[in-house]
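Note that one protein chain of the assembly has been removed; the remaining protein chains are unaltered in position.
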């Protein structure tokens, strides 16, 4: 076991897979000579050369499409969006090309590609640079959508995403690239579509994914002090969704709060809430509540910005509400 | 009262507003000389001339942005997407420009613009031409999202959308442009954010919007034969949402089924379901169920395609399920 | 400087003999007849949705196939003729248009989404300009694997204003990718003539802005198309980077079956029909290769049979099996 930063875990995942499989290449803005805007691909140009670690001009729609075409032709591209905010100019390629080509071709062409980059809040960047794209992509069949909170999950899930024969949207975070975690020295892969219980508990199920896990863990610690034993379900894969782990937890606790970044309206939290009440209606002791961004474009000023995103306090408060029933 | 096609109702809305307000113009592909791909803008070039009814090249991102810039400068553009499928190449302009400029500028610049065009299934066009964008846009604060089923609503809501000082996403349907309905001779405007009870009932609430209203009405008729008295809530506005009408109905019936086109996962139906169980938890006699597209890219062949989208039969079946509790 | 780069005046291809030119003529005729049957099927509601006919443009696809037969192709939704030129059987294509299980995509794709992996026909796409970046990726793969293949990417005059098209040109030129971009300028994007779509009506100029080699020429003569596309493919194959070809052509029918095409100036269609690719090549075969009416009648007959057979096959084929509904969303994990 080594303690490494999440950016190193992601890098190791790419390096190990690229050594194993010649057809994999990494392409994006500043990934090569600059070693990555957030240093995720540090040193990879040196190891793999310019044919496999490729800097691009600022043409996301173009190079996202390039990746899809290369995948159709049998390569396994990893396309880095410097941040997912910029994937909005490439939205058509991810949706109308990547997610649909396998179907349109009647199964003749698969699209084994990973789109990856940081998602959601990066602090004080204003509304154009703070979008969480989770629900935009998880909405579409044909895509898989994966994210992580820990270094261990980051590495194991990215390796699985690279090996998957389908387009995978892989959501990272600027704010956590530097967080360290234990990663085994031997190789491992975490299958997509499996949630992970990050904290077992009996009183309430806290459903989350991505970096909000850290807020949820803080809230759970505070709740423990207050005598509430929360179970934390880290979904990791938003599409496909691990119903079994999710529903088993809610069946046990009878209560659920969903916590995620990004907007409430038709967010992935809405889907989780709707599915829980569909599947666990008779068991639920209280409505499923959601803690998400408030319904405003992200403001720049710190005091306003922090008001908008989930906080341990808001999570504790929501849990209190569901416990009071 | 005159019986007119929905395309005429939409045209009247634009004509009346354009006569009233010099700053309004209509821009899009084939809207002028071709009189509209679906003849919505028939005759408008003749009445208003080339400065106000404007054909564009196939550059949606460009002319959507042009519209936003013109709106900032005080005009009131109506931007037609030939279909909303093509708005995916303009996604960045609708999200990162239109929905955020009022906020980024600290309220200095408002963006009074309407983006309109047909949405969802148009039959046998395959997966790239059958996308329902409802949840993609309703997800974002800063936008309003409006749709209709009848000629009356189409006209009144489009007039309100044109007068709104904010960007409005207005969702139409190829398949219903030719459907006729009664429209008053005198002017009227339907305020955004107000749902409409299309059928009063006591046993179950059917929540829907857009052309699925017709399937829901068929289902309600069938259910009536079976002794189930369904209330139909036509949301009309997805953002802002009319909670009052929605919750009052569910409080009365204790049961709800949400019916909409497009994908289930993080669709608007998920939001409705989540909000109903949040607000009406103690009243609900059964889980809120959803009838939506099945989770596959839209196939071309008719037999497969019809399997995917909602049908009266599927709606009746869902209602049966919630009634059995 | 951009202007200084040009294509070789002649391609590396040998001129066509009677037999091979006759073969191309037959292919063009087959496409023509199959499209006419598709139109008939559409009016009988055997084919639904959109149906964009290639009639009038056959020389482009057939000429290009004659010089890039083994290469990768990608194109838009007006692709029936291109799919057939690239090797898809009339049966498989017609069955897809009919939405049958025997179609090229099992009825999943339809008229706008023909795919034929065996023949490296990498698809028809419905988002104008959206497939152009894909072609750069196919060329990327071909280059990395040193396949000595190019990717031929067809699109219309209407696509030359799309950001996706421009970004693809930028990337292809920057990375010197073996792409032959073919803009089929048939004068109209739906009802909008080129001069109302663009300030410049010579679309090969688009290449100047990115430093790409380009050429504009009339594509009614299948031999000319074969030679110029061949020259472009030679250039790209040799590692010189991409080429933009603007091939001036004309569609005899409306944009799709639902378009009466009232926007044409009087007489334009008749004028253009004088340069019907079939008439041009027929005259050439008669004048320079001494083909007789009897010869042409024989071709006509075999084409009729093949086209009608495609209809019969499609008509007799079963609808897709609804139990396969979920089989086309995700590819299974290999191994």
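For reference, chains read A, B and C in written order, and residue numbers begin at 1 within each chain.
FYI, a contact is a pair of C-beta atoms (placed from the backbone, for glycine too) under 8 Å apart; a residue touches a chain by one contact, two chains touch by 3 or more.
Nothing here was measured: the structure is a model prediction, and the numbers come from that model.
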Contact list for the unshown chain, restricted to visible chains: A, B, C
Of C:11, C:75, C:119 or C:173, the residue in touch with the unshown chain: C:173
Contact residue for the chain not shown (choose from B:141, B:156, B:210 or B:262): B:141
Selected from B:101, B:258, B:276 or B:308 as touching the chain missing from the view: B:101
Footprint left on chain C by the chain that the document does not show: 2, 161-164, 166-167, 170, 173-174, 196-200, 205-212, 241
Where the unshown chain meets chain A, residue by residue: 29-30, 33-34, 37, 55, 57-59, 61-62, 85-86, 88-89, 123-129, 294-297, 299-304, 307-308
Chain B residues that touch the omitted chain in the full complex: 25, 51, 56-57, 59, 61-75, 77, 92-93, 96-97, 101-112, 141-142, 144, 163-166
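Throughout what follows, only the chains that are shown with their structure count from here on.
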Most distant chain from chain C, judged by the mean position of its C-alpha atoms: A
Rounded Å distance between chain A and chain C, as computed from the means of their C-alpha atoms: 40
Euclidean distance of C-alpha centroids - chain B vs chain C, Å: 37
Centroid spacing, where centroids are CA-atom means, of chain A and chain B in whole angstrom: 30
Where chain A touches two or more other chains at once, by residue number: 61, 92, 96, 103-104, 141-142
In chain C, residues with contacts to at least two other chains: 105, 107-109, 113, 125-127, 130, 163-164, 328-329
